[in-house]
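Not every chain is included here, but those present sit where they belong.
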Amino acid sequence: MTSTRLEAFSDGVIAIIITIMVLELRPPHITELAALRPLLPVFLSYAMSFVFVGIYWSNHHHLFQVVEHVNGGVLWANLYLLFWLSLIPFVTAWIGETHFAAWPVALYGAVLVMAAIAYTIMTRALLSIHAGDSVLATALGRDFKGKISITINVVAVPLAFVKPWISCAMYVVVAMIWLVPDRRIERTVVSTAE
Amino acid sequence: MTSTRLEAFSDGVIAIIITIMVLELRPPHITELAALRPLLPVFLSYAMSFVFVGIYWSNHHHLFQVVEHVNGGVLWANLYLLFWLSLIPFVTAWIGETHFAAWPVALYGAVLVMAAIAYTIMTRALLSIHAGDSVLATALGRDFKGKISITINVVAVPLAFVKPWISCAMYVVVAMIWLVPDRRIERTVVSTAE
């Protein structure tokens, strides 16, 4: 079973997730620039979530470059990942609406953790149907970035009740780690091609 | 006529159906965790529908792996299926809004039954343009899972007026039956490849 449709369907869902978040940016009825100030937290939460969803798309893209085949289990692991990603617009809107209050920021982090776990489950499901010396297995390696980012996010969630901005800063750090796209895969593809 | 665009279009429609349901989860204006409690039935109905739409996508995916060609009749049978699936967000929202009341739960089941019938019609349309010994015909076989799940859902609809949770439990049983992806097809593909 090839991954063509899994990729196309995921692209569709992620494209919609990333786009409907902008619907929270309701145009003000007033024509002054000051009318946009209350929209600033909404805009910031949108930009933050855009980056996170973009990271998932980029990693998903890199990952499936080296996937040789999928099965029913992978389809469902992928759907489980999409389920958690689909909750990002909701927590983003709650953050924007409440101007980065403690509970919304904590819940945001919890959704990020669940999505990261779902991503890990999906890579496990893929590894279980690929040989130990496949490009996929070599490229994923010990998954250091995956483990460190889940750890940071797990720690960030309770810190929202100390100061929400601390959690947000930690989410941004995780984003930084990933903004460098998964070089493991690019590197492995190149080295195995040599 | 190949099924490439039929699959791409269906992926698009299903991706949108599965994603717009989350728009019902409106962020509360209050920042307390208790503000999320009224959203619980909305969340549960979303999760349930996500699984059902996911099952249709997964089965659709499996089915079209063994489809050799399509015709105008199949295009319309598929559109008819998508029409009923497109009503799932509406009945899901009604269930969430009314906290799983009798009529909404019954209507939800009725839409599931109509979608299942539409799926059966589509498989018939496909069988009529494939040879009796094609992989498709062998894989579909007697369609036991299709028949049993329509039967369970037909029984579940009136039971909503006894207790809505009985119907919901039966919908979940049907989901269980399908969560195991259509092994018939995976098995047949493997055995015919041997």
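A and B are the chain letters, set down in written order, and residue numbers restart from 1 in every chain.
Here is the rule we go by: contacts are C-beta pairs under 8 Å (C-beta built on N, C-alpha and C of every residue); 3 or more make two chains touch, one makes a residue touch a chain.
For clarity, every value in this text was computed on a predicted model and none was experimentally measured.
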{"item": "Complete-assembly copy number [criterion: all chains share one sequence; 2 shown]", "value": "4"}
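In this text, only the chains that are shown with their structure count from here on.
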{"item": "Chain A onto chain B, rotation angle from CA fit, given as a multiple of 5 degrees", "value": "90"}
{"item": "Chain A-chain B separation of Cα centroids, rounded to whole Å", "value": "26"}
{"item": "Parts of chain B lying in touch with chain A, wherever the complex brings them together", "value": "7-8, 11-12, 14-16, 18-20, 22-23, 25-33, 36, 47, 50, 54, 57-58, 61-62, 64-65, 179-183, 186, 189"}
{"item": "Residues on chain A engaged by chain B in the complex (per definition of touch)", "value": "1, 5-6, 8-9, 12-13, 15-17, 20, 71-72, 75-76, 79, 82-83, 86-87, 89-91, 93-94, 96-98, 101-104, 107"}
